[in-house]
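Only a single protein chain was left out; the remaining protein chains are all shown in position.
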Amino acid sequence: MIGLPVSTLLIATGCGLIVLGFAAVLLHRNILRMIVGFSLVDTGVAIVLVASGYVKDGTAPILDADVTPDAVFVDPVNSALAVTAIVIGFSVTAMALAYAVRLYRLHGTLDVGAFTEGRG
Amino acid sequence: MLDLFILVICGAILLGGILAVTVSGTLVASVSAGAAGLFASLGFLLLGAPDVAMAEAAIGSGLGIFIFLYALKKTGQSGRADE
Partner (left out) sequence: MTGRSIHVAVSLLALAGLALACARIVAGHVEPVALGELAAGYMRLSPEELTVPNVVTGILLAYRSFDTLGEVAVLFMVAASLGPLLQPMDGAPAPRPVRPMPPASEIVESGHHLLMPFIATFGAYVILNGHLSAGGGFQGGAIVASGVGLFMIVRVGTPVDTRALSVGESMAGVLFVAIGALGLVLGGGFLDPRILPGGELGRFVSGGTIPIVSALLGIKVAAELSVVLQRFRS
C-alpha cells in the first residue's frame, strides 16, 4: 500500500496521540478533561517506546519450540520499559483523579479557573 | 492485507484520541481515551510485544476507565455536556 514501515506508522500515531493529549491538557478548563489528556499522552509514549524497539520482520522475544534462537526478535528492553510505564501511568492517573475529587469537594467545581483566580 | 489492518488500527487510535479531546461530555471523553488504549494494545501485538499488549488492555484501558467512572460519580458529573 504505502511504503512506510510498520514502526514508522505507529511512531507517527503515538506522536499524534501525544500532541492530542497535550492539546487536551492545555486547552480544557475542566480538570477531569486534563487528566484524560494525560492518560492519552501516557498511551502515546508507550506506543512510541515499543515502536522504536521494533526490528524489521521481528517476532516477539519469547523462545519456544517453533522459534529458533537465531530468528529476528523485537527489542525486549523497550517492551519491559513500556510495561513499567503503563503501570506507573495508571498510578499517576489514580493520584490525579484523587486530587481532582478532593478539589471538587473543597471548591464545588472542577474548573481550573476557580482554583487560581479570585483568591485575593 | 496486513498493511490495511495496520492503517485501520492507527486510524482508530487517532480517532479515539481526537474524540477524547473534542467531545463535550467528560464520560464520552474518558471512554474514548480507553478505546484508544484498547486499539493501541492491538498495535502492540502487531509490533511483537504481547506483554505490553496485555498490560495495556488490562491496566491502561480496563482499570483506567473504571477509576474514571468512579471519579465522575464522585464529582457529580454524569457525563452531560459541560457542567
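Think of it as A and B in the order they're written, each chain with its own count starting at 1.
The rule we apply is simple: a residue touches a chain if its C-beta (ideal position, glycine included) is under 8 Å from a C-beta of that chain, and two chains touch if they have at least 3 such contacts.
Everything numeric here is computed off the predicted structure, so don't read it as measured data.
Touch with the chain omitted from the figure is made, among B:9, B:38 or B:59, by B:59. By the touch criterion stated above, the residues of subunit A touching the omitted chain are 5-8, 11-12, 15-16, 18-19, 22-23, 26-27, 48, 52-56, 60-65, 69, 72-73, 75-77, 79-80, 83-84, 87-88, 90-91, 94-95, 97-99, 101-102, 104-106, 108.
Subunit B residues in contact with the hidden partner, per the touch definition given at the top, are 49-51, 53-55, 58-59, 62-63, 66-67, 70-71, 73-74, 76.
We take it that only the chains that are shown with their structure count from here on.
Rounded to whole angstrom, the centroid-to-centroid distance between subunit A and subunit B, based on C-alpha atoms, equals 10 Å. Every residue of subunit A that touches subunit B in the complex is listed here, in rising order: 1-2, 6-7, 9-10, 12-13, 16-17, 20-21, 23-24, 27-28, 30, 32-33, 35-37, 39-40, 42-44, 46-47, 50-51, 53-54, 58-62, 73-74, 78-80, 82-83, 86-87, 89-90, 93-94, 97, 100-101, 104, 110. Against subunit A, in their complex, subunit B makes its touches with residues 3-4, 6-7, 10, 13-14, 17-18, 20-21, 26, 29-30, 33, 36-37, 40, 43-44, 46-52, 55-56, 59-60, 63-64, 67-68, 71-72, 74-77, 82.
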